[in-house]
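There's a structure below that I have some questions on.
The complex is shown incomplete by one protein chain, all other protein chains being positioned as in the whole.
Chain nomenclature is as follows: A, B and C, assigned in order of appearance, with residue numbering initiated at 1 for each chain independently.
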Amino acid sequence: MVDRIDEAWIARGVRRAPFSRFLLWAAPWAALLLLGAYAIFLCLRDGLFHTNMDNRYVFGLWIFLDLTVIALGAGAFFTGFLLYVLRKTELKAVINSAVVIGLVCYSGAVLILAVDVGQPLRAWFTFYHPNVHSMLTEVTFCITCYLTVLLIEYVPVFLKNRRLKWKPSMLVFEYHLHKVMVVFALIGTLLSFFHQGSLGGLFGVLRGRPFAFREGLLIWPSTFFLFVLSAMAVGPSFVALTTGLAEKITGRRLVKNEVYQTLGRISGKLLLAYVFFKCLDTLLWINQTAPERGFPAHRFYEYGGAFGTWILFAEIALLGLVPALILLKPEWRARRGLLLGAAAMACLGVTLNRFVFTIQTLALPTMPFDRLLLYWPSWQEFAAFGFVVAYGMLVYSFSYRYLTLFPQERELAMTEARR
Amino acid sequence: MIRTGILFLAGFSVALSAGWWSVPRLLYRTEPQPAQFSHIAHTGEKGGMSCEDCHSFRADGTFAGIPKLETCAACHSAPMGETQAEKDFIARFVEPGVEPEWKVYSRQPDNAWFPHSAHVLRGKVACEKCHGEIGKSDRLPVYRVHRFTGYPEDVMGKRAGPLGLKRAGGMRMDDCVACHRQNRIEHSCLDCHK
Amino acid sequence: MRKLGAENKTARYAMLIDLDRCNGCGACMVACAVENNVPPPQPSATPRTGLNWLRVFRLNTGGRDAFIPVMCMQCGDETPCQSVCPQKAVEFDPATGIVGQIPERCLGCRYCMAACPYQARVFNWWDPQWPAGMEQALNPRVSARQRGTVEKCNFCHGRWQAALEKAAQDGESGPVRYTPACAEACPAQAIRFGDLNDEEFAAECRDSGAFRLLESLGTGPKVFYRTSRAEVREATRGFGEVKRG
Partner (left out) sequence: MFPWVYGFEWNAGYLIFLGVFFTVALVVAGTVLAALWRSFRTVRKKQEGRVYWHTAFEELTPEERRCRHAITGELPERCCDREFDCRGCRIHARLLYSDEAAAHAAGSGQAEACGVAVPLDRYYHRGHTWVREAEDGTLLVGLDDLGRRLLGADGTVETPPAGAELRVNEPAFVARRNGVEARILSPVDGTVLGPASDGEALVRVRPAEDFRTTHLLRGGEAVAWMRHELDRLQVALAASCGAASLADGGAVAEDLGRRLTAREFDTACGLAFLDV
C-alpha cells in the first residue's frame, strides 16, 4: 500500500519507482544531508576553526566547490538561451532538467558561501555598501539576481505537478509565466555571463598573485572571458551527462538521441574555441604577464608533486582538446558512451581549471622565505560539501519524480511500447 | 476582491502601527540615574559655572567626561542649597565616599573614537553642537538603553530629547559624517574608528 | 568654525627595518599582540591560524640566516586588498598613507587575504577569549576582536589617535609623530618608524642598501628593509623556497 501512497502526485503516462524504493534511494542522501547540516551548524555556531582553512589557505574546498558547481550549473542559462533566444527547439526536452540543475547548483553555492564567510549575518553589507570595483561585488549581485531568476523559472516546472495543475489558477499562472520566459532567459544569460566572468575575474585581478593574475581587456582580466566561455562549453555537456545519468539510474529513456547530439555538438564547438583561447592566454601569461611581475612562469611548476606541469597538460589537452574532438566528430558523438565520456571529461576539465585557480593559486608561495603549502579539508568541510551534493540529489530526485523534467519521456515510453 | 483588499489594508495598517508603536518600546530599557542633577542650577546665574569647570581635559589631551565624586565633593561636602536632591546626594555618595555610577547619554560604541580635544580645543566646536542644550536642563533626561547592544538611545538614533530641549547635532555616525562633509574635512573610516 | 584637518598636512607613514640589527627575538611580535589586544592562541591554533599582525620570518640565505619581520606593507600603489573588498571594509587613507581595515564592516569573505602577496592579513578563526582578569589589561584604544573578520597591522592606529589628541591639546599642528609598539619594543632598535614626507627619513629609505619586498608586483609597499649583506638582499628577491622543511 505504501508503494502507491504518492501515485496521485505522479504525472500520467510515466512510470516511477514504487514509493518504498524511492525512499530507499533518498534515505542515504538524507543521512548525508543531516551530517552536513550538523557540520554547518558547528561552523556557524563556533566559527570557521572547524575547517582546515588558515590564514594562507583562505579559500578551500568550499570556494572550489562554488566555482565548480556554478560553472556546471551554467547549463541552465545556456540551455535557456539556446532554446528561447536561438530557438533550438529540440532542447525543450531538457530545459526543465537544466533549470532544476541550475537551481540546485546556484542555491547550493549560495548556501555554502553563507557558511564560508565569517559573518553571514552581514551578507547584506555587500548590497548596502557595495564596492563596485570588486569582482566579488559583481558576483554577489549577479548570483543573487540569477538565483531569483532561477527560482522564477522553476515555478512553472513546479506548478505543472499533477496535483497542483488541478487548481486552475496555478495552471494559469504557469501559462502566463511561461509566455514571458524569454525575458528571464535573456536576463539569466546576462546575469550568468557577468558572474561567470567575475568569478574568473576574481582571480585574474589578483595583482599580488602572479600565478593567477592575467592581462585585461577593458576592466576585465582575460580569465573573465575564459570562465564565461568554459562555462558555456561545459554547460550543455553537464546537461547531457546528468540526463544520461538519470536515464541510467531510472532505467528509462528520457530524451531523444537528437537532443544528445545537439548538446554534444554545441559543447564540442565551444570547447574547442575555449581550448584555443586558453592556449593563447597561457602563452601570453608564460611569456609576458608572469615574468613582467618578477615571476618566471616555469618556476610555478617547479614544486612538482600535485602541482606539476601535468596539471596544465591535463587541463588543456587531456580534458579540453580530447573531449572537444570527440564531441565534434559526428561518428564518435553518435556513440552514447563516447559522448557521455567526453562530456564527463569536459566537466572534469573545467573542474580542474577551477581547482587550479582556487587551490593552486593559494598553495604557491609569493614570498621568498615562504614555501609550497598543502591543505587537506577537515571532515566538517567534506560534510558541508556532502550537504550540497545530497541537497542537489534530493531536489533533483523529487523534481524528477513529481514534476515533468523530461517532456519527451511520455512519448518515448509510448514509442517504445509500440515497438 | 475589493473586500479582500480593504481587509488586507486594514490588517496591514493595524499590524504596522502596532509594530511602530511597540518596537521602540520593546527595544529600549529605561535605567535610573544614581541621583538627580540640575545642570541649570550650576550653570545658571546662581551657579555661574561653565561646562569646562566640571567636564575637563586631562594633560594628555583626553577628555575626562563626567566629573568624579571629588569634583562634586569639592563644593558639596555640605549642602549648599535647600534641595532634597542635594541632601540625598551628599548622604548617599559624598559622606560614604561612594562614586556615583552616572549613566552617560553620549557613550559611544566601543569602536568609535571621538577626540574632544580635536573638536573642542582645536576645532572650537561648541558643546551644544552635539550635546544640545543639556547645560540648561533642570533635571536629567530619562536614560534609555538598547536592550541588545547596551548603548544609550541618543547614540542609537534618537534626535530630540524628551525634555523638549533642542539637541542640535546628534551623536550618531550619520551626524558626525554630515558635519565632517559639510566642513570638507578629509576623512577615512579610521579617522573616527579604532 | 575652523576646519579640523585643514592645518594637518598629510603624512605618509613608513617603516624602515634594519635586517642587520634584527636578531629574530620576537619582542616586536609580543609588543604588537599586547598593544592590539590580540588574545592568546587557542589550544588547537597553528602558526597558520594565529592572529599575529607581525611575524618574523627566517630567511635562508645560504649562509647565516637572516630574520625578516613582516607586517602589512601599507601598499601605496594599486593597493591589492583595497579594490577587491566587496563592501569597502578596506580603505586607503590618503591623509596618513595607512591602509585601514574596518572589522565592523568586514564580512569575513577573506578575498583580501587571497589578494595580499605578503600574507599580512589574518582571520579571526575563533571567538576571542582572554584568561580571567586579563581583559582588565586590554588596550582601550583598540577595539575588541570579532570572530569571523579579517584584520591586519595598521601601524598602531590607536597610538596615532592618542598622538592626535595630545597634539590638539598642546595646540600643535602638522602630522603627528608617534611610535608603533613594535618599533618601541625592539631591543636592537631595528625598526624605525617615520614619515616619507620627512626628507631625511625618505632619503634613508632610498639608501642603496634599502629594498622592499616583491617590488616587481608594483604594489608600492611602505615598509622598507635595509641590509648591508648582499646575499640577504639577493635571497629576498628569490621565488618561494623549493622543497624545504
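Note that contacts are C-beta pairs under 8 Å (C-beta built on N, C-alpha and C of every residue); 3 or more make two chains touch, one makes a residue touch a chain.
Model, not experiment: these values are computed from the prediction.
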| item | value |
| --- | --- |
| Chains still shown that are in contact with the chain withheld from the display | A, B |
| Chain not shown: contacting residue from A:12, A:45 or A:87 | A:12 |
| Residue among A:111, A:171 or A:389 that touches the chain left out of view | A:171 |
| Residue of A:17, A:42, A:110 or A:413 touching the missing chain in the full complex | A:413 |
| For chain B, the residues touching the chain missing from this view | 173-174, 177 |
| Residues belonging to chain A that touch the chain removed from view | 4, 7-8, 11-13, 15, 127-130, 132-133, 137-138, 141, 145, 148-149, 152, 160, 166, 168-169, 171-177, 179-180, 183-184, 187, 190-191, 404, 407, 410-411, 413-414, 416-418 |
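What we mean here is this: only the chains that are shown with their structure count from here on.
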| item | value |
| --- | --- |
| Pairwise touch network: line, ring, star, complete, or other | line |
| Chain B and chain C, separation of their C-alpha mean positions in angstrom | 36 |
| Centre-to-centre distance between chain B and chain A (centres being mean Cα positions), rounded to whole Å | 54 |
| Separation of mean Cα positions, chain C and chain A [Å, integer] | 40 |
| Junction residues of chain C - those touching two or more other chains | 105 |
| Residue numbers of chain B (touch at least two other chains) | none |
| Residue ranges of chain C in contact with chain B within the complex | 1-6, 10, 91-96, 98, 100, 102-105, 141-144, 154, 157-158, 161-162, 164-171 |
| Complex interface listing, chain B residues touching chain C | 57, 59-62, 110-111, 113, 115, 117-119, 121-125, 180, 183-191, 193-194 |
| Touch list for chain C against partner chain A, complex | 42, 44-46, 48-50, 57-60, 68, 70, 78, 80-81, 83-89, 105-111, 113-119, 121-127, 146-150, 213-219, 235-245 |
